[in-house]
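Missing here: one protein chain of the complex. Every other protein chain is in place.
For reference, chains read A and B in written order, and residue numbers begin at 1 within each chain.
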Amino acid sequence: MTPDIRQILKDHARLSTDAATLDAHTDLYQAGMTSHASVNVMLALEDAFDIEFPDSMLKRGVFESIAAIEEAVSTIRDGATA
Amino acid sequence: MSTVASERDAAFLADIRRIADEVAAAHADDVDREARFPAETIAALRDAGALAALVPADLGGADIAFESVAAACFELGRRCGASAMVFAMHQIQVASIVRHHGDSAWFADYLRGLVSEPRLIASATSEVGTGGDMGRSVATVEAGADGGCSFQKQAPTISYGVHADDLLTTVRRAADAEPGDQVAVLTRRDQMTMEPKGSWDPLGMRGTCSPGAVVTATFPAEQILPAPFAVISAVSMTPVSHILWSHLWLGIATDAFDRARAFVRAAAKQKPGETPPSAIRLSHLMSELTLLRAEVSSALTSYVEELATDDGESLQTMASALRYNNLKIAASEQAPRVCQGALGVGGIMAFKNDTPYSVGRHLRDTMSACLMVANERIHQTNARLLLIAKDV
Partner (left out) sequence: MPLRAGIDLIAIDSVAASVAEHGESYLRRVFSGRERSAYVRNGVADSSALAACFAAKEATIKVLRPTRAQVLPWSELEVLPEPGGRYAVHLGESARAAATAAGIGELTVSITRADGCAAAVVIAGFRADLPIMRP
């Protein structure tokens, strides 16, 4: 799953560093992802994984790192939404 | 629906049918021939309390179901297209005010007033210089020195404007507002002047008396509906217009079919036991009518369901906009097609204007449908929606 997310970040997050080399816990906002870019990341994740982020998961923390995104995506895929 | 509510709706529809059959039908040809306002029918509707039908119970209104008002447009359409159109347009204005008056004490009082002293509401939503785009205005609300407001608008058409008590007008919110930043203002007769521009001598819907006018109005700010017109248009005015118009066009087409059928049955009596050729044409015509009936009925069911779900949340989707736009396109093309088919069935008896089988008025009235709003404009909107809509 991780390779997909890094590619999505590469394409949509507009990071100042290469998404391939980012640590799983690096703060993406500090790495250059603007709020608007995080919207595009979310929409791209929804398309790629065929999921929908429920309103209850629209928190800044959900998109703050690769690890956080992974966890959110698997939570939704497992159907265990908050 | 509770028993009381359904009894009230049944009584409402019974009144409408009676007015349609006894008053509207009696004057329909004259209204059309003279291009005159169907005063008798509107007066009867006023007296029966039908103009305030949509006012909710908490404002003292009869709270008639939207489906029943749509059915009323159908019934009136069967007897007199112009009467039905005036009634439908008035109801579009009322529906918009009911849904979007928010916390306005003035509009709440206005709606209460409609129940006790019915007023006919016309609208001025189109404007010279906007190329037929009702989502843009040139005219604007001007603030007066004393805290009051005013506007002046050149409307290319105001249906039954000189016969109405009140007018709902779209204008820009303020002098420095964008063309698309519009509000709707309700002004009373004594707050405005309407200077007629041009004539009204059209092919059909002649009794809607819709020449243009320059409207000048002075009014207090509380008469501006609080919701932005863009919201009013998307949630209420557009879908309600398309649904009520489609019902009256269906009504006109249905009466044309009924006349064609009456003609065929009369012809059949001449040669008992034989099926006249016109009956075959009638069968073809029925296929066309059933398509129209199905589309109109399905759209009404969808709208009522959408309104009832999450307070009409889905009405804001592009799929919904496409749906009601398609209703308008389909009904506006199919209704005159049915009327023309009825002409084909009834032959010379349908072609002549003074027989029980005449459908000339029906055809001419339904031919207005493609023009209000121009279908090409709707196709342009749909084309853009199809590009970016999530679901269709």
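By definition in this document, a residue touches a chain if its C-beta (ideal position, glycine included) is under 8 Å from a C-beta of that chain, and two chains touch if they have at least 3 such contacts.
In this text the structure is predicted, and so the values were computed from the model without any measurement.
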Contact residue for the chain not shown (choose from B:A5, B:A108, B:A174 or B:M286): B:A174
Sole contact to the chain not displayed, among B:A25, B:V231, B:A266 or B:A279: B:V231
Where the unshown chain meets chain A, residue by residue: 34-36, 39-40, 42-43, 46, 55-61, 64
Interface residues of chain B (partner: the chain not displayed): 133, 135, 141, 173-174, 176-178, 180-181, 228, 230-231, 233-235, 313, 316-318, 321, 380-385, 387-390
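We adopt the following convention: only the chains that are shown with their structure count from here on.
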Approximate Å spacing (C-alpha centroids) for the pair chain A, chain B: 49
